[in-house]
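Here the complex is missing one protein chain, while the rest keep their positions.
Per-chain numbering from 1; labels A and B assigned in written order.
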Amino acid sequence: GFPGHMGMKGQKGESSYVYRSAFSVGLTERAPHPNVPIRFNKIFYNEQNHYDSSTGKFLCSISGTYFFAYHLTVYMTDVKVSLYKKDKAVIFTYDQFQENNVDQASGSVLLHLSSGDEVWLQVYGEGSNNGVYADNINDSTFMGFLLYPDMDDH
Amino acid sequence: GFPGHMGMKGQKGESSYVYRSAFSVGLTERAPHPNVPIRFNKIFYNEQNHYDSSTGKFLCSISGTYFFAYHLTVYMTDVKVSLYKKDKAVIFTYDQFQENNVDQASGSVLLHLSSGDEVWLQVYGEGSNNGVYADNINDSTFMGFLLYPDMDDH
Partner (left out) sequence: GFPGHMGMKGQKGESSYVYRSAFSVGLTERAPHPNVPIRFNKIFYNEQNHYDSSTGKFLCSISGTYFFAYHLTVYMTDVKVSLYKKDKAVIFTYDQFQENNVDQASGSVLLHLSSGDEVWLQVYGEGSNNGVYADNINDSTFMGFLLYPDMDDH
């Protein structure tokens, strides 16, 4: 008899579009508490909900290389914050305040994260350097995004 | 009869290479005007020409999630700028100037944009906080890039 019909077309190849993770958040008020993650409640972007504003932590769901950045308004007292990865302070940013001289302090870093790793910002030390300020027309912000997902996940 | 021929090979997976949008620009002189977008005329990168230095505005051509950042030299007077999206101030950066103490102020944010949305930097308020400075060996810069194009556009 006749040959059968041609087989179905193969599946589409993989795309990078499914590997996404990003957040961008801001403080709504001053005076972050010492010894706990700073909780950013103003949400600019958090589509995947990997940032939890109730805890202040970003939770890695996709292993890979991530970019993180923060920009802090320094007002009333000095600022010293660390970006923490899994309970370890990775980078430190220190800016002293002088009267009538509000400042801006910022930091950024690339880190490899495994699924389950948490990253957050926290006032470093005993809490005296907690001059991170924000109100409705002054921002202090934190963000992160997945730059390169791990190859072995594909 | 014989089985039919094997089906055609599947389509190639999607590539992100066609979805590109990025700019990186700087000021050439001080004293941006109040109430209008700051016009950055020094071009570090603008391959897709989505930033228009005659208006100071970035025009989104590809819907998706964008990263924006700016770094400002604070000199002669205080600085207060906002990043605007569609006539709304999204984030605010304030840095006070004191004599003999040039400062640097910066901000960054992730925003979802739809095609046609405009983004720019502008001195906030009535123009007294316009101490953004630049000359041939001092920079004040603005940049942005498409991080993740919208999935439904593919």
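Here, contacts are C-beta pairs under 8 Å (C-beta built on N, C-alpha and C of every residue); 3 or more make two chains touch, one makes a residue touch a chain.
Here the structure is a predicted model, which is why all the values come from computation and not from measurement.
Across A:Ile62, A:Ala105 or A:Met143, the residue that sits in touch with the chain not pictured is A:Ala105. When you scan B:Ser61, B:Thr77 or B:Ser106 for touch with the missing chain, the hit is B:Ser106.
One of B:Phe23, B:Tyr66, B:Phe92 or B:Tyr124 touches the chain omitted from the figure, and that residue is B:Phe23. Contacts to the hidden chain, counted on subunit B, fall at residues 1-17, 20, 22-24, 26, 44-45, 47, 69, 71, 73, 98, 100-104, 106, 137-139, 141, 143, 145.
Where subunit A meets the missing chain, the touching residues are 1-16, 65, 67, 69, 89-98, 101, 103-112, 124, 147-149, 151, 154.
By definition in this document, only the chains that are shown with their structure count from here on.
Fitting subunit A to subunit B on C-alpha positions gives a rotation angle of 125 degrees, to the nearest 5.
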